[in-house]
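Quick one: structure below, then a few questions.
Shown here: the complex without one of its protein chains, the others still in place.
Residue numbering begins at 1 within each chain, and the chains themselves are lettered A, B and C in the order written.
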Amino acid sequence: MTRREYDEWLNEAASLARALRYPITPDMVNDSAGIVFGEDQYAAFENGLWSREAYELMVIFESLNEPAVDGLPTGGAQHAEYSGLCDKLMIVHPGKFCPPHFHQRKTESYEVVLGEMEVFYDPEPVAVGDEPPLAFRPMPVGDAWPEGVALAAGREDSYARLTSYVRLRAGDPKFVMHRKHLHAFRCPADADTPLVVREVSTYSHEPTEHAHDKPAPLPSWAGVHDNAFVAPAANTGRLTTAIR
Amino acid sequence: MTRREYDEWLNEAASLARALRYPITPDMVNDSAGIVFGEDQYAAFENGLWSREAYELMVIFESLNEPAVDGLPTGGAQHAEYSGLCDKLMIVHPGKFCPPHFHQRKTESYEVVLGEMEVFYDPEPVAVGDEPPLAFRPMPVGDAWPEGVALAAGREDSYARLTSYVRLRAGDPKFVMHRKHLHAFRCPADADTPLVVREVSTYSHEPTEHAHDKPAPLPSWAGVHDNAFVAPAANTGRLTTAIR
Amino acid sequence: MTRREYDEWLNEAASLARALRYPITPDMVNDSAGIVFGEDQYAAFENGLWSREAYELMVIFESLNEPAVDGLPTGGAQHAEYSGLCDKLMIVHPGKFCPPHFHQRKTESYEVVLGEMEVFYDPEPVAVGDEPPLAFRPMPVGDAWPEGVALAAGREDSYARLTSYVRLRAGDPKFVMHRKHLHAFRCPADADTPLVVREVSTYSHEPTEHAHDKPAPLPSWAGVHDNAFVAPAANTGRLTTAIR
Partner (left out) sequence: MTRREYDEWLNEAASLARALRYPITPDMVNDSAGIVFGEDQYAAFENGLWSREAYELMVIFESLNEPAVDGLPTGGAQHAEYSGLCDKLMIVHPGKFCPPHFHQRKTESYEVVLGEMEVFYDPEPVAVGDEPPLAFRPMPVGDAWPEGVALAAGREDSYARLTSYVRLRAGDPKFVMHRKHLHAFRCPADADTPLVVREVSTYSHEPTEHAHDKPAPLPSWAGVHDNAFVAPAANTGRLTTAIR
């Protein structure tokens, strides 16, 4: 991806975000905001963002990532990494995906701002450790996938466990994705605008290049990476973007 | 307040929220959404919402109040009440206030959607218990109050400790209000629209009439009320609205 | 209608217009902007704007009424009153109507901004003078009326010739109402927001109280009133609003 391609992608996305009144500050439009999930996904730029081909890439504008550590009792420090507040606007072009992954710590919610969002997920949580986690309102079992969802070439297997499907629209109730659940989403390939989604979640532990020099709220948080992508190549892509 | 006055207030506010694309579902427009902070504040309806007089009343549309208990390790239960995700749209008419209060558990952030927001707060946290709480990025000391801020009659004393002031506008960075800090806010009295603010916060422990029959995510959360208003009358107003 | 009722109606409507980015200047929020179509329609305020009852009243915010006389060749003066540019935002509460009328000179177009618009019209033009007017793309014959459209009591007869119906939504192509066609419209009674419509039209010849001291672009335009309402009482209501 060339610098020109990257800048056009980000500048158009930031303009769309501003038109939709998302609070974009200049610092939010940086070289970690456009995400290509692995080296093979840069091929998306051969035909460009509007080819409607299946690739894994997206833009994230993060307006808040607050650890919410201040004011905690001392005893709350141990599990504070499951808490905090993050607010992001995510922009995905037609046919493109945020690839399958889960977070051990982060619980998310989605609010569609423009377009429609196709969510694919595993209604059962990933087991982490021996003990079963707490359960209050488990994920619902969603619908079966519709026909004709084109996946990124070579990445098909990574979607195998995401058997549940839901389609979200502007004005719908917030949709909660509990921590430890595998999930992915895309913008429908025939959409006439990019999908724009606001994600309100607990803290995002993402040691991106852009964030690498920021102090950790608690010593135990240093270097924590809470994104576990199914496709190994996707993991590397989340943290650094290769711009020629 | 008559039923007609209440319904006009709520229906106009919900229309404004929808125009601003906030995801309003019918269930969110209920008899706990319009809040009058104490019996004496119903006098606001003698001259109506556009009198620009100082009273303490507001609308809150809550689109999300997710405890984020699912997926927690068992050990995380004890301090989970400091976590979770809440998303609200707050609508305040010119001259009106959200009165001074603090939350022991809830950390908040503000995003102005329409109009301008005058925030008044105490840069020092309220002491709760003997142990000092954790600190990472403390509240900044804000500006001094501007001239001419009219307070609700008889409630002036409740603002005494809120010596810091900040004015927020659409497009500004999110403003974080840490838990345990006294705060209040208003819509400027000379505004030409109500103030509309999105608040993203940790879980709201508010046993309102509307929420009274909902199950508690954890047994220890039952009946927790995390709003501590300075004026005793304001506390009662938060949970029930008297509609004739 | 009391001053308080009027001001609340207008201030809420102007706030909605601003939220939808319509260019409202303070001069546009005046005592001719809220329109009650005849003395009997003030009864709408007994139960208020959200009663969903059928009455004829609406708000019009006019951002442009440009005669477009400047730059015309002299010979163009004679028919210039059929030309010009007007841009209005019209706000109609659930169940309320803009009543049946036609314009000899004014051609209109509608763009729904919020909610849905039910248009009732006569696909045949009213005859004015002996000569048939020019025709290029006549009005289409619309659908039959749906069931259950409640009309204002005592005004039912005025809708008799408006046999065509069309329902317009945000994003639809502009709908053109040619001059000399009887038309009316309403906001559906079960809507959750007021209907908000942008009308782009030729010049509005409306000698309202607010406009009474403005100079006429051409001498022949002085006092021209181009609104012909079917119900005689509606005509008077258009030009002056009785506020106690």
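Criterion: contacts are C-beta pairs under 8 Å (C-beta built on N, C-alpha and C of every residue); 3 or more make two chains touch, one makes a residue touch a chain.
Values in this document were obtained by computation on a predicted structure and should not be read as measured data.
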With touch as defined up top, name the shown chains that contact the chain not shown.
A, C
Among the options C:N47, C:Q78 or C:S220, the absent chain makes contact with C:Q78
Among listed residues C:G129, C:G148 or C:G223, the absent chain is touched only by C:G129
Among listed residues A:E12, A:D31 or A:E124, the absent chain is touched only by A:E12
For the chain left off this view, which of A:P100, A:P194, A:P217 or A:G237 is in contact with it?
A:P194
By the contact definition given up top, give the residues of subunit C that touch the hidden chain.
18, 20-21, 23-25, 63-64, 66-80, 82-85, 87, 107, 109, 111, 113, 125, 129, 131, 133-139, 170-174, 176, 178-181, 200-202, 217-218
For subunit A, which residues touch the unseen chain?
4, 7-8, 11-12, 14-16, 18-20, 24, 26, 47-50, 114, 192-194, 196
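By our rule, only the chains that are shown with their structure count from here on.
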Note the rotational component of the Cα superposition from subunit A to subunit C, reported as an angle of 0 to 180 degrees in steps of 5.
180
With centres defined as CA means, the chain nearest the overall centre is B
Take the average of all CA coordinates in subunit A, do the same for subunit C, and state the distance between these two points in whole angstrom.
47
If you average the CA atoms of subunit A and of subunit B, how many Å lie between those two points?
29
